[in-house]
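Shown here: the complex without one of its protein chains, the others still in place.
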Amino acid sequence: MNTFGNIFRLTSFGESHGKAIGGVIDGLPAGCVISLRKVQEALDRRRPGSRPGVSPRRESDRLQILSGLMAIDREGVPGELLDDTDLAVTLGTPVGFLIPNLDARPGAYDRLRETYRPGHADFTYDRKYGLRDWRGGGRSSGRETAARVVAGSFASQLLETKGISISASISEIGGCSDAARFDSIIEEARTAGDSVGGAVICRISGVPAGLGEPVFGKLQQMLASAMFSIGGVHGFEYGDGFSLCGMRGSQADDRITPEGFLSNHCGGILGGISNGDEIIFRVGFKPTPSIALPLETIDRQGNTAEVKTCGRHDPCIAVRGAEVVKAMAAIVMLDAWLVNLSAKDF
Amino acid sequence: MNTFGNIFRLTSFGESHGKAIGGVIDGLPAGCVISLRKVQEALDRRRPGSRPGVSPRRESDRLQILSGLMAIDREGVPGELLDDTDLAVTLGTPVGFLIPNLDARPGAYDRLRETYRPGHADFTYDRKYGLRDWRGGGRSSGRETAARVVAGSFASQLLETKGISISASISEIGGCSDAARFDSIIEEARTAGDSVGGAVICRISGVPAGLGEPVFGKLQQMLASAMFSIGGVHGFEYGDGFSLCGMRGSQADDRITPEGFLSNHCGGILGGISNGDEIIFRVGFKPTPSIALPLETIDRQGNTAEVKTCGRHDPCIAVRGAEVVKAMAAIVMLDAWLVNLSAKDF
Amino acid sequence: MNTFGNIFRLTSFGESHGKAIGGVIDGLPAGCVISLRKVQEALDRRRPGSRPGVSPRRESDRLQILSGLMAIDREGVPGELLDDTDLAVTLGTPVGFLIPNLDARPGAYDRLRETYRPGHADFTYDRKYGLRDWRGGGRSSGRETAARVVAGSFASQLLETKGISISASISEIGGCSDAARFDSIIEEARTAGDSVGGAVICRISGVPAGLGEPVFGKLQQMLASAMFSIGGVHGFEYGDGFSLCGMRGSQADDRITPEGFLSNHCGGILGGISNGDEIIFRVGFKPTPSIALPLETIDRQGNTAEVKTCGRHDPCIAVRGAEVVKAMAAIVMLDAWLVNLSAKDF
Partner (left out) sequence: MNTFGNIFRLTSFGESHGKAIGGVIDGLPAGCVISLRKVQEALDRRRPGSRPGVSPRRESDRLQILSGLMAIDREGVPGELLDDTDLAVTLGTPVGFLIPNLDARPGAYDRLRETYRPGHADFTYDRKYGLRDWRGGGRSSGRETAARVVAGSFASQLLETKGISISASISEIGGCSDAARFDSIIEEARTAGDSVGGAVICRISGVPAGLGEPVFGKLQQMLASAMFSIGGVHGFEYGDGFSLCGMRGSQADDRITPEGFLSNHCGGILGGISNGDEIIFRVGFKPTPSIALPLETIDRQGNTAEVKTCGRHDPCIAVRGAEVVKAMAAIVMLDAWLVNLSAKDF
């Protein structure tokens, strides 16, 4: 249950304050060129500490590739993979990778050993497993998403060679959709010792018609599954989404002309299959559950307790969430491409 | 890609106007008693023709069980499965079943052979496969959901023995959430040759804490995947859903007391794992794409065309959708229960 | 656990004396032409009653296609699938099918309800599930393999269009490899109220180099998994098989020349991947466990009992087993072909 995808698959591992997080990327076609610099840049964009709205925790998040790639020079000759290699070529074998947890301060979490933080998975992990890694969220930490960003960057680079590009950006923070006010809304929440929710909009362009599998492999299903695997996501809608509940069919049906669809209420997907139009979906994130205000809770023994989170946390997880949304969308789209290869023209 | 689930799995088959639809249910524990009468009743509730808002197409939707069950008498002795058997016992082997397509009128769809209906999968199936069964939607027809209702009823009956019950009902039609007006809104749309969207709310009670698997088997992820596999679904949110984008953490975090959670903004799921509270989610359906009003479209050769759908269709797919939402939720929950058996206490 | 394959997948269902056996074939590429007459002929070859060595049970084994195909006329125009249709075209959707159990005589098995037949799965099903369908083996009956023969014929027909052909024949019966004596050996065993074991050799020609996936999807691994899913199989070896245990490397290594390999000790597979040579493997079947001689056993209560099987059984399961070996080999090879599509040249 730590593997995602059908042909292109990511298996991830790691707790936030253990030795490292990482993963294994399987199903990459052989002979594809990957820029490791671009992968590192994607990791850097996800990294905390770079902007308002994100945690000041400092991690170098330095990617280590362990297998599955060789360096490739300008003539296309493969060779030894070095630490500073940029261009690498896929071997068709699984890419094992890790990112060390350098800035782990497990001691900072000692008092959480016995106390359940509201809005976190502390309570449910203990109920499910009978024990948990209490250090900073352990496996349920957002840090786990770094592995997805790595796999997503691999996928994005392959998709680009097919003309498919993906963008994801904040569309709403704290109920406000005016981008100019995002930073101040986040800063207000932080100053108040609080946090705030937000939404991300994702657009995928250049997708040919035909990707996605009926009945239980619908493209929207794979995208939704990908998005709800991200911690803190509480809503997903594609095309006109929930607005369609209030529409009539005559408004919602996208007319077709010889030049293409006249509108895109359906978000680029019909019957689970891409129709060639832009794919559009929206992802809703809850506010960061970790806040500096005191919250009523219980400890492992079931006694009343109180918890304040003074650690280094993003006041708005949607901000860094956008990079993860983009990564997961790329993973889904590459997988859909590879699965579709066997659909026809055998 | 026509199989859903991990341990409890439904593989479905069938086009709307072929010989039959059906499926194979795998992973049912042995020795469980199933009321086939209840399964048939669930099918009858999904069946068209029974209420306003649903299609007048008449189908007996008579379930035929082909394998995996034996009849069981009052003393618990297994025997031959007859056509009118109510109580049956699972053998641990796969349950093959079918529902004949009795009221198929393929001729009625001849004119759709060459024309793509807007809002339907006609265009995308042709692009993906190079051909399609044009008769009434073929594989993309809502009729396929009958197989899910069968599997869902099996799952519901097993879940009931564990104290888990699921309800699904219309929460909104055409932008209106006053249930007293639902019938008239639908009737207005039908009279206008149009259709209308709606939303379904689903509640699952009696769920113990601990179901759902991090990281890529989160309970909300499985539920969302299940819901987006239903045709016409464009949105899914759990707990406070998209409203959380506008909230602060201090509002959204559910406080914990020795007696339980003080609120349920999270919809009964934390970190992908059930927390013991009621699980609540909402599913948004688009309006039925088939309407009697003329729509601009193209034919297979790419020429301009016009299409009106005069067939027997629901003006609001959300109405029958509720039964399918309930069925898919049951499939997910039973699967989550079975997967969780190996989590601890080995 | 009743599904086999990765992209091309068979899900099977059915007990030997229930209403029907059948299955769902998923992952068939769209637009492929299938001769249903050839599928029926393969079923007829597997059918009991046609030769010495096979059971006199009479079953018409009439295939019913429920979905996934349309008839196709000489001009390639798809239309309604009729009962006597020969040529059909795949739609890319799952093919549901069934074979009614016409000649089921469940009453004949009443005395087996409480008694475990040695060499059969009666004992283990009861231990695993707490109950079983005692009628003629139920799910563990060889009758289940008819579903595989259907899927295998579909796969074979697709493989033929790629130049791949598969043959399977008896190589040994009762320790004798002289084919001229096979019938008399079987007849002797039958006359003695006994049964006899045998081996099947399978050859796959026309396979291009490159099929099979390292590390856990090796071609020999998939073939072995397929063969050991057949009841009664106790051994599998490919190439020189167990003989290689007695060889030196200088004898076993297949030299390579510009014209190809000089020998085929490796059976056409190197490192889990086809090398372009003929793939050769051998499958060993135990004797039919059902014999007319009395055998010491116990009943469900654990008391001493005796059982003689007077039913209609093959004295040598390897005879009909050859058709099943061929079918499963075809399923594996088509699946390997489809999986390999994403290996390179993205």
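Think of it as A, B and C in the order they're written, each chain with its own count starting at 1.
Here is the rule we go by: a contact is a pair of C-beta atoms (placed from the backbone, for glycine too) under 8 Å apart; a residue touches a chain by one contact, two chains touch by 3 or more.
In this text the structure is predicted, and so the values were computed from the model without any measurement.
Enquirer: Among B:C32, B:L87, B:C176 or B:A209, single out the residue that touches the unshown chain.
Expert: Considering the complete complex, B:C32 is the one touching the chain left out.
Enquirer: Hey, which of C:F8, C:F236 or C:W337 is the one touching the hidden chain?
Expert: Only one of C:F8, C:F236 or C:W337 touches the chain omitted from view, namely C:F236.
Enquirer: Looking at the whole complex, which of C:A20, C:M70, C:L112 or C:C266 touches the chain that is not displayed?
Expert: C:C266
Enquirer: At which residues does chain A meet the chain that is not included here?
Expert: 1-3, 9, 11-15, 18-24, 26-27, 30-31, 64-68, 70, 78, 80-81, 89, 91-96, 98, 106, 125, 128-133, 138-139
Enquirer: For chain B, which residues touch the unseen chain?
Expert: Counting over the whole complex, chain B touches the hidden chain at residues 7, 27, 29-32, 92-93, 158, 161, 214, 338-339, 341-346.
Enquirer: Using the touch rule from the top, list residues of chain C that touch the missing partner.
Expert: 1-4, 12, 116, 118-121, 123-125, 127-130, 139-140, 144, 172-175, 189, 192, 194-199, 209-218, 220-225, 227-229, 231, 233-242, 244-258, 262, 265-267, 270-276, 284-291, 293, 295-298, 302-304, 318, 339-340, 343-345
Keep in mind that, in the parts below, only the chains that are shown with their structure count from here on.
Enquirer: Are the two sides of the chain A and chain B contact the same residues or different ones, given that same means over half of the numbers occur on both copies?
Expert: Result for this pair: same.
Enquirer: Mind checking the centre-to-centre distance between chain B and chain C? Centres are C-alpha means, answer in whole Å.
Expert: 35
Enquirer: From the C-alpha centre of chain A to that of chain C, how far is it in Å?
Expert: 43
Enquirer: On a C-alpha centroid basis, what's the spacing between chain A and chain B, in Å?
Expert: Their C-alpha centroids are separated by 27 Å.
Enquirer: Which residues belonging to chain C are in contact with no fewer than two other chains?
Expert: As it turns out, chain C has residues touching two or more other chains at 27, 30-31, 92-93.
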